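For this view, one protein chain was removed and the others were kept in their places.
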């Protein structure tokens, strides 16, 4: 076991308030609490594609009892010729849907120059996997007072991930939620986009009081695996889930990004039921070995 | 998504009896049934080190309500200068403990020349990760009528794993239980020995009626993560668990292999309670996308 | 073989001028030509630490016959508490050393807000591995007329890498040099920081006319492997090398980043000799299979 963690202000051993592993630093996003007894579910479309689509999905999210909606407007796409998101127009759609539904908004930003702008719309700012080590961006979001959702990089170690969180925290913003979303391996390609690393949840929760959630949608890339992996994530101690959804009866062939990933409304309801029935377990504190 | 599976006799699409994904090919090991409504737990020491140690652990296994005990006597050790297992003497210890407790015995064989011999002692033969593509060994165990526990290779794809099972099945023995035990990745070294791949359980169960279990001990290498990952594995649809245990009050520094891996008796009881409370979920059959 | 490449303007099949695989799009940086008959060597310190250190190393670089010097002033460091580079002060040091030696300057930028500023100092702008998919940054450097050195991400596929180059090219800047620097695997940790992927050079050169170079310093993390892997990279068809160096007699324990990585001056001379003796081979065009 290599690379002992350096001293970081977000580690329990450096943050006396949370020395007890059963405690979590609470991160509040509007009325929703990350780090409480109940897991939090964030749901929404991969990309905001139109007002109608977003409003329809928002109604599903609201009806299912979620308080937070995700929706991408600046989309980090591998291929520059793919749809890049509605950008400013997308932010306006999110703002309108927020006014109409009261849902809090989670959206990604990739460009440090847009942080201030996006912060006026977002209740929670997402830093995507590709940006986990975009240090100027981390610094910039650390200067806002908006809670941050920090996804793990594709092949990042636990140490690298916590160091990335420290870039945010150093600027004064410790309202950080960590999100596991699968790692790249040599052996998973035929059945899933990544391997969801649930082993990491418990060591992470022991090391830091920041809440830890799981994104089963990107971890699998297959909507038919999302409910099962949501259940597994909660069992592994995840304090929340980030789930992509599609409209009821959506024609997947017409979706503009990650078409196989979003679950239909009925699956979201299943997942919400799981979340309601679950109490987040404390991370194991195996004091006595016998 | 690459490498479509070839036609294998163990796939549902080639085995009409089990076309329905809610069905499992039952594998019976003495009184215990893999593939029924309840998950099965196999527990025991990493290595059989002495009669006393094995008997003491067997009593714990028995008391916890497990019907099957694992114990290594031919140990595949990376370093040839490490303890290689008690071999024949170990088999005699297992036989004695079986007589005394009634527990069924699960033990590994690596050498095709020993299959017939080990088959006289074992109620279930384990093929370890390093042997997943040891084709002469697979063929040899396929010729016995002893149920086979086939672990996934360190970086094996789903296709390679199912092809390995087919080597066994082709000789007439379809009583095969598949066991996920973690894969090697670039990013997990500091907190776990491997990344447990729970994404694979559901695709595997949809593809084949063979029962699928999970080994959280080798997948983590850390006994303090085993209870949590057992819970996650059952939530992901595992039909059983393979758990290493140590004696109550064991001095880990004196154990001769994988000293940090075995859970103490109290943790085994927790895991057994989980198994009793769980009903194995059917693999998802998402017929309608809405 | 999965993921066929989308149509990208930097592919030979979309860029008729370079349909012939024996041709390369020439990238000129001051007097130095990437894509000619001779491999190009860029050398310099990991980080600019002081004027004296930089000037001393620059003299070594100059004396060895390199025309380009690398030197990091904005350092992307995993740990935010590590030395972050001299930043503006570092740029001034590079400018001074450039005036004194005539060496062209290659330096990294991570922040799109700094691109214009850095472009006034740099003769070639480096995009580091962590930034390979920092799309706003790629777009911004695409708007300059400064040649770009685009390193491969830690676990990026060939497709993702070429798509990243396309982000730059789409803005009008096709003076892009691709740099392989090792990938993360499950099995290399004890002897090298990464696995240098020389298999990728030839397929890359067949697919695109952009020059391809190799960074053996980051690919190994061990200065004692750098000369050997430089020789191997040239043999594999690399059109240049990016090599970190230290001063003669440097006390590695006092270096502020990647202390084991830089080669001493004598090794740089060896590498320059290799480069002079080598003619870059054409990428294989195996027209007839017999």
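A few points about this structure:
Per-chain residue numbering starts at 1, and chain names A, B and C are given in the order in which the chains are listed.
Methods note: a contact is a pair of C-beta atoms (placed from the backbone, for glycine too) under 8 Å apart; a residue touches a chain by one contact, two chains touch by 3 or more.
Note that this is a predicted model, so its numbers are computed, not measured.
The omitted chain makes contact with just one of the residues C:97, C:233, C:255 or C:272: C:233.
The chain not shown here is touched by just one of C:92, C:171, C:202 or C:269, and that residue is C:202. Contact with the omitted chain, checked across C:185, C:217, C:239 or C:257, is made by C:185. Listed here are the subunit C residues that touch the chain not shown: 1-3, 155-159, 182-192, 194-203, 219-220, 223-225, 227-229, 231-237, 248-250, 252, 264-266, 281, 284, 286, 289-290.
Interface with the hidden chain, as seen from subunit B, comprises residues 2, 6-8, 76-81, 110-113, 130-131, 133-136, 154-155, 159-160, 163, 166-167, 170, 184-186, 189. Seen from subunit A, the chain kept out of the figure touches residues 1-2, 154-155, 184-187, 189.
By definition in this document, only the chains that are shown with their structure count from here on.
Taken pairwise by the contact criterion, the protein chains are fully connected, each one touching every other. The leading chain pair by number of C-beta pairs in contact is A-B. Mostly identical positions are employed by subunit A and subunit B in their mutual contact, as over half of the interface residue numbers are shared between these two copies. A comparison of C-alpha centroids places A closest to the centre of the full protein. With centres taken as mean Cα positions, subunit C sits 47 Å from subunit B. For subunit A, the set of residues touching two or more other chains reads 2, 155, 159, 184-186, 189.
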